[in-house]
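One chain of protein is taken out of this complex; the other chains stay put.
Coming up: chain A.
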Amino acid sequence: MEDPRTDPTAAADPTTPPTGQGAPHERAVDHRPDTDAEPVVRLTGVQKHFGDLHVLRDIDLAVAPGEVLVVIGPSGSGKSTLCRAINRLETIDEGEITVDGQPLPAEGRALARLRSEVGMVFQSFNLFAHKSVLDNVTLGPVKVRGRSRAEARKEAMGLLERVGVANQAEKMPAQLSGGQQQRVAIARALAMHPKVMLFDEPTSALDPEMINEVLDVMVELAREGMTMIVVTHEMGFARKAAHRVVFMADGQIVEQATPEEFFTNPRSDRAKDFLSKILTH
């Protein structure tokens, strides 16, 4: 019997059809990524060191439009660094990263523009603490994109509605629960109309009862065809929404497969070992 905790989305997501006995992991996302098109994100021969520590070793990865990629791996394997390198919150030593076909600019306005097209959701939410929920969402569109305040507010309210926190729009972030804050953070990223969304362990700072409300929003986003790179250990999410699981260890991509294949039949010993640990405790 599998531990039910490994599939937290199954029970709570109202959009999921009732799960029959033979299908514990009903897929919620059925579209295929457009693998013939230019990848939204492409990493080629990426190397990164922190001092003596080789954190990213020769990473090659291409993410197709509409693809939902789950990155999984033990602590310290470089998952966060990979995510952060994609919008250049970390620099890389060697190799190339392109977003929508364009190499990442080194700095300045060009980099800022590119970052505005890559949505990022952090483990610790990082909502602007001195701004209301609504202002958090409108800040980027108004200050970066130069949209009018009224227009930005209208769209922000729509996004807050979509993630289910519209009734909290005038509150300050500290007045919201963790799950609510993280959903606002997703709305803030979506307000920029990003080409890809990066999630770095978006639910691991949350109390268990709030995990599903965030995962539900992410599943919905995946279903709508958003290109997503998600670092998470939530296997329920992976089975439900991911097209591909990438397993990292010691800064390398050790194996990649469909979620079904990866979770039921991992090939490498590292992956087997890792899965046995997260499945049994």
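By definition in this document, a contact is a pair of C-beta atoms (placed from the backbone, for glycine too) under 8 Å apart; a residue touches a chain by one contact, two chains touch by 3 or more; residues count from 1.
Assume contacts and distances are computed from a predicted model.
Engineer: Which name from "Acyl-CoA dehydrogenase", "Fe-S cluster assembly protein SufD", "Glutamate transport system permease protein" or "assimilatory sulfite reductase (ferredoxin)" does UniProt give the chain that's left off?
Structural biologist: Missing chain, per its UniProt entry: "Glutamate transport system permease protein".
Engineer: Among A:Val68, A:Val118, A:Leu134 or A:Ile186, single out the residue that touches the unshown chain.
Structural biologist: Reading the full complex, the residue touching the unseen chain is A:Val118.
Engineer: Among A:Leu53, A:Ala129 or A:Leu279, which residue is in touch with the absent chain?
Structural biologist: That would be A:Ala129, which touches the missing chain.
Engineer: Give the residue, chosen from A:Pro39, A:Pro65, A:Gly140 or A:Gly179, that touches the chain omitted from the document.
Structural biologist: Answer from the full complex: A:Gly140 touches the omitted chain.
Engineer: Touching residues of chain A against the unshown chain: what are they?
Structural biologist: Touching the missing chain: residues 87, 89, 107-109, 111-120, 122, 124-130, 139-140, 143-144, 172, 174-175, 185, 188-189, 192.
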